[in-house]
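What follows is part of the complex, with its chains left where they were.
Chain nomenclature is as follows: A and B, assigned in order of appearance, with residue numbering initiated at 1 for each chain independently.
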Amino acid sequence: MKHGVMRPGHVQIRVLDIEEAVTHYTDLMGLIETDRDDQGRVYLKGWTEVDKFSVVLRKADEPGMDFLAFKVLDEQTLNKLEANLNAYGCATETVAAEELKGCGRRVQFVAPSGHLFELFADKEQTGKWGVSNVNPEAWPRGLQGMQCTRFDHTLLYGPNVEACTQLFCDVLGFGLAEQVVDPDGNKIGSFMSVGMKAHDIAFIECPEKAKLHHTSYFLESWESVLKAADLISMTDTNIDIGPTRHGLTHGQTIYFFDPSGNRCEVFCGGDYYYPDHEPITWKAEDLGKAIFYHDRVLNERFLSVLT
Amino acid sequence: MKHGVMRPGHVQIRVLDIEEAVTHYTDLMGLIETDRDDQGRVYLKGWTEVDKFSVVLRKADEPGMDFLAFKVLDEQTLNKLEANLNAYGCATETVAAEELKGCGRRVQFVAPSGHLFELFADKEQTGKWGVSNVNPEAWPRGLQGMQCTRFDHTLLYGPNVEACTQLFCDVLGFGLAEQVVDPDGNKIGSFMSVGMKAHDIAFIECPEKAKLHHTSYFLESWESVLKAADLISMTDTNIDIGPTRHGLTHGQTIYFFDPSGNRCEVFCGGDYYYPDHEPITWKAEDLGKAIFYHDRVLNERFLSVLT
């Protein structure tokens, strides 16, 4: 949080069928629907999140990610970061407040990977779902399915990982927690954290621009990962891989697909990060173990990414 | 235990290199070495087992299982079961007491699948390893690796699953806990229990006789399965599949190979069985989900079995 960026604030995901998607993200994954808007977009959040929403589903002709936004400390920080982006040579555009219901103005920019990002300072706070701010219980009754606690991070594929890393570290104050380096010393994977999490945003080098690998959601425990896996099977959901552990970050994880083909991860655990931590380096030739610590090979499906 | 058979008492496994095998079963899996004999065989057990040993490693030119033995209530029960086997048309031979150190006489027979089985009534009891019979602590300090608690069961491949099932149920008092049935109604998999465990012995139909699919060892918890998976990776052990859950029995599991190529399973959980339980039936066309509940497909390696 060196430059006032707090956390991933929301992601807008394209889905082919809104109601199928809502069923997937709420009944199966346990996110909470908090609103819909005139455009037909659906707003969701995990139960521990204090802001009104963190995931937006938009009907479209093909799956993928529209944009990923980060929440910053306050309006003053937002102005300063906008200026710094511009000074860095990164153009910005402003989206008016309330274009997303309950969200203040958003400053958008395109990273060298081709992905669209946003910064914002204000969003309506509705508090944690189902628990009070006074004498709060440990968890709310009535959670569904996987009981995801929060939207956590996104892994993106695109070109110019090194340039993206510099932009996020130098201008936005992220830290490079882990990296994948090829035998020539090129950074082909970059996992960056803006708080204490193992990562808040990750890039993997890929010639095509603006690809989404997955959005990720946090669970309470390794037992929650097992129950998520069970639910994937019970609901005939398309699984990718897991339960397993990552080498990178050492989180415990499972991957699967929403009905539109967007990959979702639910995970628990994982390392923590502070700005004085040396980056962890994974060798590209050991990428199998870096990604799937137990199998130590990449499955083919994992390598596929969306437009 | 309707006919006095209590549990799997020991399995003798063929390994290509004794010391490599000992390292695998003790350092990695956490079994305890309890003795060696003149033939160079090594005796092992899990820490919760009261008998002197449950696993015997024998150096041989090819991997596989020599025999699987069941412990019966007492000598009188052993005599009666021997007579009943003979009356059923199943020839028996006796191995003298102390051919395995500390073990009483063993009655051997060959099942229609081609596998060699044994029954015995007496074995030296050395008690649980590292804990007392008076005011016992919850677990002993000094356990290694996966901390396997006991040898649990074996899955065997061979012909005549139906005949094997009848022999074990009718003569030895096992119950059919779960079965796999093909579209013609043939039983191609049989999972039988002689106590409350999900199974003590399992057969899968295969034209070749006397094949070993895997020996299996019990762990405390799903977290133990994760740590077992981690250790497999840390020690560059050849993994088969997991962590995952079985459909059959619903146990939580991981498979890997010993240095000789014998498949090992460590698992936790799983259903319990009583003699009045109706058999659970899995359809052969859903065998993927029956075996690997999360992936719902069989990996090719799983289908390979040893001589």
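Methods note: a residue touches a chain if its C-beta (ideal position, glycine included) is under 8 Å from a C-beta of that chain, and two chains touch if they have at least 3 such contacts.
Just so you know, these numbers come straight off a predicted model, no measurement behind them.
Here 2 copies sit in place, and the number of copies making up the whole complex of this structure is 4.
In this section, only the chains that are shown with their structure count from here on.
Rotation angle, subunit A onto subunit B, C-alpha superposition: 180 degrees, expressed as a multiple of 5.
Centroid to centroid, with C-alpha atoms defining each point, subunit A and subunit B lie 44 Å apart. Put simply, subunit B touches subunit A in their complex at residues 222-223, 226, 229-230, 232-233, 239, 242-245, 252, 254, 289, 293-296.
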